[in-house]
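Take this structure first; my questions come after.
All protein chains but one are shown at their positions in the complex.
We call the chains A and B, going by the order they appear; numbering starts again at 1 in every chain.
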Amino acid sequence: MHHSLSQRVRQLGFELPVPSQPIANYVNHVSSQNLLFISGQIPLHGDQPAYIGRLGETLSEEEGARAAELAALGLLAQLSDALNDDLSRLVRIVRLGVFIAASADFQRQGAVANGASNLLVDALGEKGRHARTAVGVASLPGGVAVEIDAIFELQP
Amino acid sequence: MHHSLSQRVRQLGFELPVPSQPIANYVNHVSSQNLLFISGQIPLHGDQPAYIGRLGETLSEEEGARAAELAALGLLAQLSDALNDDLSRLVRIVRLGVFIAASADFQRQGAVANGASNLLVDALGEKGRHARTAVGVASLPGGVAVEIDAIFELQP
Partner (left out) sequence: MHHSLSQRVRQLGFELPVPSQPIANYVNHVSSQNLLFISGQIPLHGDQPAYIGRLGETLSEEEGARAAELAALGLLAQLSDALNDDLSRLVRIVRLGVFIAASADFQRQGAVANGASNLLVDALGEKGRHARTAVGVASLPGGVAVEIDAIFELQP
């Protein structure tokens, strides 16, 4: 059992990023009863948007999956922030919403979203399995390729 | 009262499809407390994506509504799977998220989404009424015209 999320992520060869801070009248996570709602996270290198571009045009499916992986690391950073890095209160991931900047003829939204799903299951095991919706959108903040939001279930 | 969802769907002239199985690290439905979250479902004929195309371009509004109807059958198949086909635990549908592959000038997302809403109310009566968000997106998995996710409320 890994009770520190930052350690677990490091074992996978990643570093948990500093949780991004919203610069407006919203927050990155809200708890309501047993559910934790996390705002849409984009791929970041440091504090800069990463993987700028569109699937089906300027980015490959593999690059899209890496973008989704980075966005999922952002979700884990917010989760860690909400739980003070203590995973013992996590029941499971409930749902991911995966938004992919894509051309009209791109059909592999699932393969891109797998970059996030695989990282989350690698990090959290069975607790990491989730319901998921993946769609191709016109454009995303900062021009990034992927944005992902999430609902987690926590113990009371 | 119809306690079997598959029978009820058959009375409407449809057949409840075999619930689709995800081929990656996600699942098609997750229960959290009293809420059941269902992953985005696409229209399928057998196990093949159906209604390939875009509203406002290659598909008519009526075809879009039929695509939404098929996606809603997928939601009911997942609901049936979660409830072992026993409707008595269903409190109601809470919410649908309806994503429609559409051109920039398509304005009838509501009419397309009605294909799903009408089927669900036909199948479930008052329990089938739901909050709903319908938007036009750039592209969907497999090139389909409609993808729909849902939240249901179940009895404990």
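As a convention for this text, a contact is a pair of C-beta atoms (placed from the backbone, for glycine too) under 8 Å apart; a residue touches a chain by one contact, two chains touch by 3 or more.
Quick caveat: nothing in here was measured; it's all calculated off a predicted structure.
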Full-complex contact with the absent chain, from B:L44, B:A71 or B:L96: B:L96
Contact residue for the chain not shown (choose from B:Q7, B:N34 or B:S60): B:N34
Contact set of subunit A toward the excluded chain (per top definition): 22, 24-30, 32-33, 37-40, 54, 97, 99, 101, 137-143, 147, 149
Interface residues of subunit B (partner: the chain not displayed): 33-35, 56, 91-92, 94-96, 101-110, 113-114, 117-118, 120-121, 128-138, 151, 153
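Going forward, only the chains that are shown with their structure count from here on.
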Centroid distance [mean C-alpha coordinates] between subunit B and subunit A, Å: 25
